[in-house]
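For this view, one protein chain was removed and the others were kept in their places.
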């Protein structure tokens, strides 16, 4: 897939780079952990009726959140969207807490008040997503603005989908971030569909990155299924943000390897597309490359998978035993001191 | 001032052209009529307390509405903004009606329900502006969409200011118009200020037209104080819209030769800027050019001015004599059949 | 005779109006090939084609604005909000542009904005809202909340034929849970008219939407105790049926106002004001409100269960009022 920089403004440190070997192995672990966790939620817990409501997963898109967030500092902030499970894991939210959230348990970060990935934690510098797509774009700008006001060199990673870029809030937020030169990395998961709506019915441009020019912001396109390419683009955008040079738009070309949510069979997607992208699965790609470069062995991969599965088994057990909130908690916490 | 086409997509019929001689004289008449009418409203009626509330004029920007609307068909639609008086005149709204609107009289197009340029008339294919800047952008897209659905070759002219382009509705509307290829001409009055806020605090790009690229739409910059240049750019964009090729963004560089509204002394504007633009006054420019080319004489200009003044005098007299609405009209007309 | 679900009734109503009037068209997110998140527009793309079944970008404000523009040109757009919660993103266009055109300059804006509202499906704070009051408080709009398949079909048709902007809030909990036999011929239900779902002499329960069923279940239970509830389904909130409200209040002299929406600023307040203003002398007891508490709609089953008004709330309050 071709990678081009759309905007004339060059990204800080154009020289591309790769993460340290141990980082690459850590990346593989988080890719596999994300995949396994979401599979468990969507294909097991949801079908068993242990997770209610809507379930959205990022199958096939895991490289984007993980490649961009793996090297973040604890004080950096992420405003994840509904397919960015990896960001929660990398920011240190543990499996049991996440599963409790999906099950509506009191031990989840929203104590059962909200469901699925609609969770956040200021301790982890994770901002809870709200359903209204695009709303987090100006919020990320404001977070970045506060860092500038306080002279902090923290950055914000703000992922969203291609469809969210049609929202007015996306425009207002990205524009303000550019005018104020806020330290934000706007990261688009372009999986080429918004629910059932293909890209060409959402926008009259070929690339989401083409929109960066409207904000005097660099817009870079990367192969979103190549985690190392995402890592490198994010690294440069983060450096640019920390240096006070303002926001960057990174478009990660990828594909949603499921329906829009657990109830959608995606019959509107041409099968060839699934096949094309299946061959570009980000996890197997990294595995092959690590094996080829001798950074990992098949046994180690196998062992990693075992470890992940048992970690999840254990977390599921704990979360299942966790208590539901007390019904009357419904009326608590609307205001301070309640 | 340099005129460039920002987007690669070429405008239909790039060859530039000039209006017929009698059209150029008509243009001068409407420029002078607009100027005289707004002067009367702002500098006389408002100060006399005969017009209440806010008054916004387009002094120095008259060429934009007039150059773009002079050749419209009666069935074409205009969604004017708050500095586009010329559009109302060209669409056939008479002086007395307009003045009655400003005075809150029953004979105005809103019967006193709304004030100043917040007026419209479906008979004239004029859509009433609402204060919320940018709201008319998706409305114009929808009007254009209806023309497509019905196979009509009508077009919509939708003017707005530079500041309005920061609104989310601007983005949503322009994006939808591009995706649906609606026959709309988006016409920006870039007078370089939004109230007291200069362009660089509104956007991180040099030109509003730079934003067209985000929508796969041609973006053309013209000298907004050269009415013939505006006419030519609009002509080509209208042809493109009628041909079903979709919307165009035309940015007219101009300057607001007054405060934001009648109560604002614009002390925040460097005086040199007023001087620079005063020398580029669109009316005197056209006069000079018409004189030079022998299309009009100084006597004819003088006579034209006399005619305009007496037309306005007469209309003001009539509007002043017009009745105010009956107080109980307040509760009429909220719903059909009331 | 075949039974029609609430969701299918809405689909039929729109479908028949599109056949009747070529100015009617639908627009919204995923309304085309997908047929809408809840399948309300299922099959319309095939039947009516792309120009009348318009898939849009994710732009609620743009969708409403475009619908306004088309309506001003004489079209009759039916805009879908994928969830009524997202109508918040089109709030400005609805309350300032659509609602005020006729009043300001006499321009009709015949359009419908419809979508699934309400809780009970574990949708959480952003897929369970009841946004009706934001629009009930906006002069120039009409607001409709049908409770039955018959009303849903009859009211969507009236909404589409109406010459003013109508907000049509469907209750997603009812979509596939209720069915009834519908008359084969064309029929409409007038906007602004309530209906008495059950006659009773003792206490009036005035409600709308999914809560109609809570009230009816409570009435069945209380019947055994000899307490007769009268259940009035408002069907429309703006305009609402003042006469019907006053009539039942004067008849029973004891009133319960029931809604799923939250309490402060909810529609019960409007009704309480009307009744205490115009039926004061008829009242034999306090007007009682039964509503959701003033919180967002929580996700977890025990919390949402606590949030939603229940049959037991109605029976408890009715017994108190009866004993009053």
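Note that the chains take the letters A, B and C in the order they are written out, and that residue 1 is the start of every chain.
Note that in this section a residue touches a chain if its C-beta (ideal position, glycine included) is under 8 Å from a C-beta of that chain, and two chains touch if they have at least 3 such contacts.
Bear in mind that the values here come from a model prediction, so they are computed numbers and not experimental data.
**Q** With touch as defined up top, name the shown chains that contact the chain not shown.
**A** Touch partners of the hidden chain, whole complex considered, are A, B, C.
**Q** Taking the full complex into account, find the residue in B:38, B:62, B:76 or B:114 that is in contact with the omitted chain.
**A** In the full complex, the listed residue that touches the missing chain is B:114.
**Q** Taking the entire complex into account, which one of A:57, A:90, A:103 or A:176 touches the absent chain?
**A** A:176
**Q** Of the listed residues C:106, C:192 or C:269, which contacts the missing chain in the full complex?
**A** C:269
**Q** Since one chain isn't shown, list which residues of subunit A touch it in the complete complex.
**A** Answer for subunit A: residues 77, 109-111, 113-114, 118-122, 127-128, 130-132, 135-149, 168-169, 172-173, 175-176, 179-180, 333-336 touch the chain left out.
**Q** Pick out the residues on subunit C that sit against the missing chain.
**A** Within subunit C, the residues that touch the unshown chain are 85, 88-89, 91-92, 95-96, 99-100, 103-104, 125-126, 133-134, 136-137, 139-140, 238, 257, 262, 264-273, 275-278, 280-281, 283, 285-289, 294-296.
**Q** Just checking the interface: what residues of subunit B touch the absent partner chain?
**A** Its contact residues with the unshown chain are 52-54, 104-105, 110, 112-116, 118, 130-134, 163-164, 166-169, 194-197, 201-203, 268, 324-331, 334.
The rule is short, and it goes like this: only the chains that are shown with their structure count from here on.
**Q** Select the chain at the greatest separation from subunit A, using centres from the mean of Cα atoms.
**A** Chain B.
**Q** How big is the gap, in whole Å, between where the Cα atoms of subunit B centre and where those of subunit C centre?
**A** Those two chain centres are 41 Å apart.
**Q** Residues touching two or more other chains, restricted to subunit A: which are they?
**A** Expected reply: 166-169, 201-203.
**Q** For subunit C, which residues are shared contacts with two or more other chains?
**A** 56-57, 59, 61-62, in rising order.
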